[in-house]
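Note that one protein chain is taken out, while the other chains of the complex remain in position.
Showing subunit A:
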């Protein structure tokens, strides 16, 4: 479970301080599929970055499975992300010099996993998202949709507690977006906690709960009708 209490994030530019998140309280149960929506600049991605421990909140608390994540050091956060979080970025964020298989296996090797087991798991994750035939291709040899699927395989290979996705379909065509969302639904059915930022209503509706943000505040929380 993720508990967010009075989360504030502001950016300083010289003397000017801009508050992007203005005191958000939120609770995400294990196994939930949450979509965070809002117009551009509303603070939805910033919220995701704070919850996923990629950024430092200005103030407030983030408690993940009872652990006070906001008090962790950078190294502890890195280790926590490695063991508990999976990330899917809008621009896929794959390492260009690594093959699909190597991109997926890297975090597994970092977890001290046996090399053979790690490669087997990475291969399994890629096969699960129908990329078993693209194991040795580097990102530049893959389409946008395929790259995003590699990114998802990397995020889920070690069954993280939470999967964070920042606009995962924003750079994809309709067909690829549907494949990605279908895969997210399948993961959700398997019990995966997913927190996804999107501005596309049709995909947000696929989530269990839709949180709308505007001007750094939650303006509504709706359970999806789907």
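Going forward, a residue touches a chain if its C-beta (ideal position, glycine included) is under 8 Å from a C-beta of that chain, and two chains touch if they have at least 3 such contacts; residues count from 1.
Keep in mind that, in the parts below, contacts and distances are computed from a predicted model.
S.K.: One chain isn't displayed here; going by UniProt, is it "ABC3 transporter permease protein domain-containing protein", "Peptide/nickel transport system ATP-binding protein", "AzlD domain-containing protein" or "Cytochrome c-type biogenesis protein CcmE"?
M.R.: "ABC3 transporter permease protein domain-containing protein"
S.K.: Using the document's definition of touch, tell me which of A:3, A:63 or A:110 contacts the absent chain.
M.R.: Touches the omitted chain: A:110.
S.K.: Out of A:93, A:120, A:135 or A:170, point to the residue that touches the absent chain in the complete complex.
M.R.: Per the contact definition at the top, the residue touching the missing chain is A:93.
S.K.: Among A:102, A:200 or A:214, single out the residue that touches the unshown chain.
M.R.: Answer from the full complex: A:102 touches the omitted chain.
S.K.: I'm checking contacts with the chain that's been left out. Which of A:82, A:120, A:170 or A:185 qualifies?
M.R.: That would be A:82, which touches the missing chain.
S.K.: For a quick check of understanding: of A:138, A:170 or A:185, which residue touches the chain that isn't displayed?
M.R.: A:138
S.K.: For review purposes, identify every residue of subunit A that touches the missing chain, sorted by number.
M.R.: 49, 54-56, 74-75, 78-79, 81-83, 85, 87, 89, 93-98, 102, 106-107, 109-110, 112, 138, 154
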